[in-house]
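The following block contains the structure, expressed as structure tokens.
Note that one protein chain of the assembly has been removed; the remaining protein chains are unaltered in position.
After this line comes chain A, so read on.
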Amino acid sequence: MLLIEDLGVQVGGKPILKNVNMEIPDGETHVLFGPNGSGKTTLMMTIMGFTGYTVTHGKITFKGHDVTFMPINERAELGIGVLFQRPPTIHGLKTRTLVEICRKNPNTDIDALAEDLSFKNFLERDVNENLSGGEIKRSELLQLQAQEPDLLLLDEPESGVDLENMAVVGDAINRLLHRGIPKNPTCSLPSKREKKSCLVITHTGYILDYITADRGQVLYDGVLRCSQNAREILKWIREYGYAECVGCPQ
């Protein structure tokens, strides 16, 4: 699904990512750990193609297409979706209108999606205007549910979210990824729908209480240091801190 090869990225002329190699196969969820300033968000913004993140070398391939220098909207059309940590407010644009604009299937029932996220009362509000941390995440997830991407990039999905909202956020992420157990299962078997791919960025790891991950990696000082079971990495970090990851080969 996503292949990153030997990626180097500068921000404001300063090298942030150095020779990053990463692969997220179809249907897998990977968790990217790392302390503040390690380059996690830079990696996500580069995958999506935001300005200010200059690729100095390397290549990003998505679904077999070289997307390294592709415009943002074309990456979105190919199937990459982002959950932003601190999205901007768009004055005068109703959330409902934005969801209508970005929905992949014109028959998607926006009210039903919003109901599931307890977000219906905010649909007529300007995008991200005066929303709490949890409300912002639910707004982002609503847009992503309409967008139906094949690869999700989740930037700190737990930041600013209280415990009650965290369960809603976790459920919504599982629905997006076609993972987890639905609210009213008609069958005890897990969903047979094809799973989506996902890269979750976190520095606390709390999100792992709500979603399952196939693999974890640690980004430290712009370099990927480790690739293991996500829960084991989290335990290791909690026990010994990130510095211990420096010696761990990728």
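Couple of notes before you dig in:
Just so it is clear, a residue touches a chain if its C-beta (ideal position, glycine included) is under 8 Å from a C-beta of that chain, and two chains touch if they have at least 3 such contacts; residues count from 1.
We adopt the following convention: contacts and distances are computed from a predicted model.
The complex appears with one chain absent; UniProt names that chain "SUF system FeS cluster assembly SufBD core domain-containing protein" among the candidates "(2Fe-2S)-binding protein", "ATP synthase subunit a", "SUF system FeS cluster assembly SufBD core domain-containing protein" or "Ferritin-like domain-containing protein". Across A:Phe84, A:Phe122, A:Tyr210 or A:Trp236, the residue that sits in touch with the chain not pictured is A:Phe84.
Across A:Thr46, A:Thr68 or A:Gln147, the residue that sits in touch with the chain not pictured is A:Gln147.
Within chain A, the residues in touch with the undisplayed chain are 48, 50-51, 71-73, 76-77, 81-82, 84, 87-88, 90-93, 98, 101-102, 126, 143, 147.
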